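Here it is: the structure, laid out below.
For chain A:
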Amino acid sequence: MKRFKAKFGEAVREAWLDRKQAILVVDAAKLRSICQFAREQEKFDMLTDLTAVDWPKREKRFEIVLNLYSFPKNERLRIKTHAADGEMVPSVITVWPAAGWLERECFDMFGIRFEGHAGLKRILLPDEWQGHPLRKDHDILQQDEAWVHENLGIESGQ
Partner candidate 1 sequence: MLQEAYFILSNYIWQIVDGLVIVAIFPLLAGYVVLLERKVMADMQARLGPMRVGPHGLLQPLADAVKLMIKEDIIPESADRAIFWLAPVLSVFAGMLSFAAIPVGPGFLIADMNIGLLFIFAVSSMGIFGIVLGGWASNSHYSLMGALRSSAQLVSYEVAVGMAMVSGLLLAGTLSMKDIVGYQAHSGFWLVFVAPVGFVIYLVGSVAETNRAPFDLPEAESELVAGYMTEYSGFRWALYFLAEYSNMVVVGSVATTLFLGGWLRPFAGTPAFHFLDYAPPLVMLGVTGYCVYRIPKQTGWDQKFIMAIFTGICFVITVPLAAALPHPVAGWQAGVHGAFWFIAKVMAYVYVFLWARFTFPRYRFDQLMQLGWHYLIPLSIVNVMGVATAIVLHREAGWNPVVSIGVTLVVTVLAALWLVRAGERREQATLKSAA
Partner candidate 2 sequence: MTNLILFYFFAGLAVLGGVLVVTMRNAVHSAVFLITSLLATAGLYLTLNAEFLFVVQIILYVGGIMVLFVFVIMLVNLDVALHQVQFNRQTWVAGLLSFALLAELLAALALARSSSTGMQLLPAPHVPAASVQGNTEQIGTLLFQNYVIPFEIASILLLVALVGAVVMGKKRI
Partner candidate 3 sequence: MIPTSHYVVVSLLLFTTGVIGVLTRRNVIIILMSIELILNAVNINLVAFSRLVGSVEGQAFAIFIITDAAAEAAVGLGIIIAFFRNRETVLADEMDILKW
Partner candidate 4 sequence: MDEPQNPATALPVEMPIPGADEIVLNMGPQHPSTHGVLRVKLKLDGERIEASECIIGYLHRGVEKIAEHRSYQQFAPYVDRMDYVAAVSNGLGYCEAVEKLLGAEAPPRAKVVRTILTELQRIASHLLWLGTHALDIGALTPVFYCLREREEVLKIFEKYCGARLTTHAFRIGGLQYETYDGFEHDVKRFCDDFEKKVEEYEQLLTGNRIWVGRTKGIGILTGEQAIALGVTGPPLRASGVKWDIRKAMPYAAYDQYQFDIPSGQNGDTYDRYLVRMEEMRQSRRICLQAIENIPTGPIMAKVGKVLKPPPGEVYHAIEAPKGEIGYYVVSDGTVQPYRVRVRPPSFINLQAFDTMARGHLVADVVAIIGTLDIVLGEVDR
């Protein structure tokens, strides 16, 4: 972790341990080069998970969370970055191909756009669906009633 700090200086904003888990918060702009470093120098060769958390009250509401795992070290590392609504986040698909579907899911659920992802389209929801359901301002009962009516021919039950 210190090595990350040393290498990227200011771009690594915070680093701490929470319940024995290493967490790094980094600048979105430098995300890709940090990931490259993590994979090549620090041997975090597997991207286990990529997801996001929505904090609507913060200035940059989305927190993108990458969970990494290193086979040689048997260690996990979490890299976080922040993005405002509509802001582009660099895609890590060139670093770990596994990010392909995970970033699509993030886009689907939160509306976060990833720069450099060629096929960024909805994955779990239908292509024409309106809204991003995992945002906090999206109510649990809310759904795209127009879509349901049009494509399924039924009135939405909600």
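With respect to how the candidates were assembled, all candidates are chains of the complex that A comes from, given by their letters.
The rule we apply is simple: contacts are C-beta pairs under 8 Å (C-beta built on N, C-alpha and C of every residue); 3 or more make two chains touch, one makes a residue touch a chain; residues count from 1.
Quick caveat: nothing in here was measured; it's all calculated off a predicted structure.
Here chain A touches, in this complex, candidate 4 (chosen among 1, 2, 3 or 4).
Chain A makes touch with candidate 4 in their complex at residues 18-19, 21, 39-40, 43, 45-49, 51, 53-54, 65, 67, 71, 74, 76, 78, 93-94, 96-102, 104-105, 109, 117-119, 121-126, 133-134, 136, 138, 140.
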